[in-house]
Every structure is written in C-alpha cells, then in structure tokens.
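One chain of protein is taken out of this complex; the other chains stay put.
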Amino acid sequence: MLIAINAYKQVESKGTKMKDDKKIAKHIHKVQYYETDQMQVVHHSNYLRFYEEARTAFMEKIGLGYDMLEKNGIIIPVTAISCQYLGAAVYPHELEIRSKITKYTGVRMTVEYEVYDLVTDKLINQGITQHAFVDKEFKPFAMQRNYPELHKKFLEYTVEE
Amino acid sequence: MLIAINAYKQVESKGTKMKDDKKIAKHIHKVQYYETDQMQVVHHSNYLRFYEEARTAFMEKIGLGYDMLEKNGIIIPVTAISCQYLGAAVYPHELEIRSKITKYTGVRMTVEYEVYDLVTDKLINQGITQHAFVDKEFKPFAMQRNYPELHKKFLEYTVEE
Amino acid sequence: MLIAINAYKQVESKGTKMKDDKKIAKHIHKVQYYETDQMQVVHHSNYLRFYEEARTAFMEKIGLGYDMLEKNGIIIPVTAISCQYLGAAVYPHELEIRSKITKYTGVRMTVEYEVYDLVTDKLINQGITQHAFVDKEFKPFAMQRNYPELHKKFLEYTVEE
Partner (left out) sequence: MLIAINAYKQVESKGTKMKDDKKIAKHIHKVQYYETDQMQVVHHSNYLRFYEEARTAFMEKIGLGYDMLEKNGIIIPVTAISCQYLGAAVYPHELEIRSKITKYTGVRMTVEYEVYDLVTDKLINQGITQHAFVDKEFKPFAMQRNYPELHKKFLEYTVEE
C-alpha cells in the first residue's frame, strides 16, 4: 500500500495550488478549542470534517445540497481518502479550505482540497476524497440516467485537469 | 493527485490480508451510537480514530506508549493518510482493527491497517498512516541517536515487506 | 437557571456512591488520544459520550439494545443532562462508568452515572440524563400500552430511590 503515498508525494511536488475560479470553492473554518488534542494542535481526524464542511457548503451553493440530494434518495458516501499534513493548525486560527470537483462520471466523483492557515498564509494540508453515488440501500446507480438535470449541474462544476 | 488513489487500488487487489503474527496487533472497537451519522453508518472520519486507537494500543503493549514517549519529549504526529472504504460499519457491531508497522527509519514510520466487521466477518476498510518523530517544538530528530533503546524496540516490531 | 446546579450540588454532598448490584452497570472506557484537548485532559463534551456508551451497553446486556428498540420504532432521545466535573481524566487511563436507571415511567426515563478513574481510584465525574420514549416522528408514546414486555423489563432494572 506504500505506493499510494509515494505517488501522492510526487504529485504534490508539481505544485497544484488552486487558482481563483468560479469552480473553486472557498470555505472558512475557525479552529475550535474542542478540535485540539494534547499535542496542542488540531487533531488530524478533523481535516476530514473540514473537507466535508467545504464540500457540502460548495454543493449547497451550486444547488446540489446534500439534504436535497438525500431527500431524492441520492447518497454520496466517501469511498477513499488521501490526506497530507504539511503543517499544524492551532486554536483559534481561521482556516480557508479550497475545494474543487476534479472528476465526475455520474457514478463516481473526486474532490480535491487545500487547507490554508489564514494567520500564517501557509498551505498546511491537502487531500482528495473519492465518492460513489448510491441509493438508500447503498446500491450504485448512474446519475445521468436517473437525474439528468442534476448530472448536468455536476458536470458544469467539474474541473477536469 | 489522482494517481495516489489509483495506485492504492492496484495494491489493494494484490490481497494484502494480514496474517496472524506477533508483529500484527488486533484491536477491538465496538461501534458507538455517537459515531454514526444520518447515513445510518459510522461517519468516515472515525476510521482515523480507530487507526489511532489500534496504533496506540499496540505501541503501549510493546512498551512504546504515547504517554511515555511524550513525557520523554517524543511526539509522533501523522504526516499522511490513505484510507479506503470497502464497506460501512453499523452500530453496534464490533470491529477488529489489525495494524502493523511496515516501515520505520528512526525519522519516519508507516503503519498499515485493516478493519474487519466481526459480525459479517468482512474487510470493510484499509488504510495507511505515515508519521514523523519530532520534539515538542515539532522539530524532526533521529530516534537512533537520541533514544537508541527505543529505536531498537521500534525496529524489532517492524514488518518490512 | 442557576438553581439547577445549586440543587445538584446539595444532592451531591449526600454521598450517592453506587453500591455493587445487578441493577448497576459497570462499563470500562479507555481514554483515547483523540478525546484529549489542549488542556491536556479529556474534553468535557466526551463525558456525554461515555454516559451513552455505558447506558447503551447496559441496555444491550439486559435485552434492551438500542438497535433492537430502533428497529421496533422506539427512539429514546436525551431530553436533559446534568453533569458535574470533579476531576480531569487523562490519556491513557481507564475509566469505569457506573450507571443505573433511577426512574422509569413508560414515558420518561432517568439514568444516573458515576465516572471513576481506575488508575487513581477517584470519582471524577457524575451526571444524570433524562430521556423520552418517542416514535420515528419524535411523537411521545407510552411503552406500557405499545410494548408491555419491554416495559416490564425496564421496570425490572429500575432502581427507585
């Protein structure tokens, strides 16, 4: 399994700093006291939550809110995550999480993230989440056939690279 | 960054099911109600916590408890994570998290995990965490020079593959 | 609202240390690293989770598991909590949470808790949770009428004081 992280690091070194763009969402998260651990920094598991915050806020903004999708029977579980910690976030700094959909097939979706500390202006974390589109019984389906309008919207906001 | 997950999947297909071995730790975690989300399954961020539970329990068992290490000024933050969700854990199933140290250099460490649902006996999640050894100011150092006895112990429990 | 805590303190001073009894559940929780905060102790919100762990484990043991109840359409939300922090739990101590049902009417339930640090053998926290019995639409109902067998079981394990 080691290959994954090695490959990941190679990609990182290419410099994928996200540019300003309407397809790139910016979400502010203020570090909370309850997110710290005894290492005096944000516990590493919280970054997956920051990704989720940024992703769901973005999708809500473009008319694809998780609550609406779930009411329509569309569940989007996370199927894989890669995450790299370049620095540590501390209380009570504000973080900016930039996210963009980098792949969308109607069956699967990939979202990429960069987390900046707005006090130090440094990139402290970057990651990827992969998702599947499933129904309430967790059975995969194709968005294109069942929800063509929503499918179109997803495509519109995908940044193929 | 997509390469990371692609590579990861290739590796997965090789079948890396951990064998019973003294260098492989088994940790039981019972899914708690508070770990579920409205998708009716364990929220994906909790798997990083399960990894931590398994890793710290294993290290404590072999005489390398995080509390002892931190009292000696040795901090071991997570520097990277890959995680693949193959199934969903539900309340109140018991999970078995198997973990092993697959790389240890005295400066860095890699730990790999497999999570089994003990009710269904299925592998539902697998992942990797990478770590650095740093002091209280988060400066990296070499275990071998500063803590030769602990270094030896880490090496003893590393499963190079 | 101040009265609540004042009243609570008076009661505390009476010495309500739970005795060993089949109606009193004992649950072990090992403090995890991810439960600590930068104060170097367990974040106070986690005690509500420890209560839940203890309560659900107890109920599962006596044949009233939350998963079974929820499959039958019985939801038991928390309606009120009082919690007093007498000491701080630290990683990686083991805690023992003692719990008992102190009131059960078929419509409402009260559970009381004491948390002991097993390393120091001190009482570090005590609390109460109040619950209602509701259906999936969160409408209250009477257990006695709808589920007489389960009602009987609840009564059997209630320690009226």
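All chains are identified by letter, namely A, B and C, in their written order; residue positions are counted from 1 within each chain.
Note that a contact is a pair of C-beta atoms (placed from the backbone, for glycine too) under 8 Å apart; a residue touches a chain by one contact, two chains touch by 3 or more.
This is a predicted model, so every value here is computed, not measured.
Asker: Need a quick check: the contact residues on chain C for the chain that isn't drawn.
Answerer: Given the touch definition above, chain C has residues 1-12, 16, 38-39, 41, 44-46, 48-49, 52, 70, 75, 77-85, 88, 102-103, 110, 112, 126, 128, 130, 138 touching the missing chain.
Asker: Since one chain has been left out of the picture, which residues of chain A touch it in the full complex?
Answerer: Looking at chain A, the ones touching the missing chain are residues 32-34, 49, 52-53, 56-57, 60, 65-67, 91-92.
Asker: By the contact definition given up top, give the residues of chain B that touch the hidden chain.
Answerer: On the side of chain B, residues 33-34, 36-38, 40-41, 43, 45, 91 touch the unshown chain.
Assume only the chains that are shown with their structure count from here on.
Asker: Which integer distance in Å separates the CA centroid of chain B from that of chain C?
Answerer: About 31 Å, centre to centre.
Asker: Spell out, as numbers or ranges, the residues of chain B touching 2 or more other chains.
Answerer: Each of 49, 52 in chain B touches at least two other chains.
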